[in-house]
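Only a single protein chain was left out; the remaining protein chains are all shown in position.
Coming up: chain A.
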Amino acid sequence: MEAGEAKSKKAGGPRLCCICNLRRPVLKRPKTLQQICRECFYEVFEEEIHQVIVKNHLFKSGERVAIGASGGKDSTVLAYVLSELNKRHSYGLDLFLLSIDEGITGYRDDSLETVKRNEVQYGLPLQIVSYKDLYGWTMDDIVKMIGLKNNCTFCGVFRRQALDRGAALLKVDKIVTGHNADDIAETVLLNILRGDIARLSRCTSITTGEDGPIPRYYFSTECIYSPNAYRGFAREFIKDLERLRPKAILDIIKSGEDFRIATTTKMPEQGTCERCGYISSQKWCKACVLLEGLNRGLPKMGIGRSRAGDVNGDLHNKNESKSGPTVKSIESRKQCGSLDF
């Protein structure tokens, strides 16, 4: 502290926090370019989140809410803020931490430790759901079978369902996930680059799946099996932009939100999977198709250029069930490490 004060004097006189005018500023908010102190940052940050919760009617008193907990910074911040606001403003929520273990040796050790610390620190019960429990396969097992090329398809598809199944286990009403502005801006940009209007409209939406499961989760650390080069490039690009203009990131998110209003693109109809009940535009959801492939020793099923629809048709014929009309699945190009809402 003393060293810090000496330093700020050195850097051209002691400037004080723009909000309280009392303490030394420690950061510049990209949003407002204000230089503010630690205490004021917490205060405005928490108050803004509270306002968003109230304005969007995100919760009702008595609801059971699972916090998607990856052990990363975003979900840790979310766990802290939500448990804090729940107490401060008497939301009356029953909060839980929900964590997914993909079964990649060594990969989750650190993050699960963090989640366990969150459990103690914020007094939130923790539920860990493993791929092995849910699917009978760990990611390590899957990689052994199919190699490194397409494993991210499995990882991504299985993860979204894992969160919902875990939520069902806890009998929760809602799942909340934490995302930072960089991630959302990056996702907006990637969806534009991929021409994916359906996902673009969802990625800036604050709530998803009001009538069904709520698939929202962010893969915390870069997948060790496949660092996503394309995504990495987009991230560097937006961070470069931010350096030139700090508000650039929030502006990209704003663009994503405005696109949502403008879009008239037809969305694929959503039904439920005949096998597991998860939302799916096909007879079988993507996870069930992939699992069928794994269990039958045909792991390429449902991967790559072939659309989920083709695979579904193929499966149905073999199972002698009538093959219904196939809607092009928006899930088929999902990549590992992508931001899912």
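Convention: a residue touches a chain if its C-beta (ideal position, glycine included) is under 8 Å from a C-beta of that chain, and two chains touch if they have at least 3 such contacts; residues count from 1.
As a working rule, contacts and distances are computed from a predicted model.
Of the names listed as "Cytochrome c oxidase subunit 2", "Cyclin-like domain-containing protein", "Serine/threonine-protein kinase BUR1" or "Ubiquitin-related modifier 1 homolog", the one that matches the UniProt record for the absent chain is "Ubiquitin-related modifier 1 homolog".
Interface note for the absent chain: among A:V26, A:V44, A:I128 or A:M145, the touching residue is A:V26.
Here one chain is not drawn; of A:R64, A:R235 or A:K254, the residue touching it is A:R235.
In the full complex, chain A touches the hidden chain at residues 1, 3-4, 6-8, 10-11, 15, 24-28, 35, 38, 70, 72-75, 178-180, 182-183, 218-222, 232, 235-236, 239-240, 242-243, 337.
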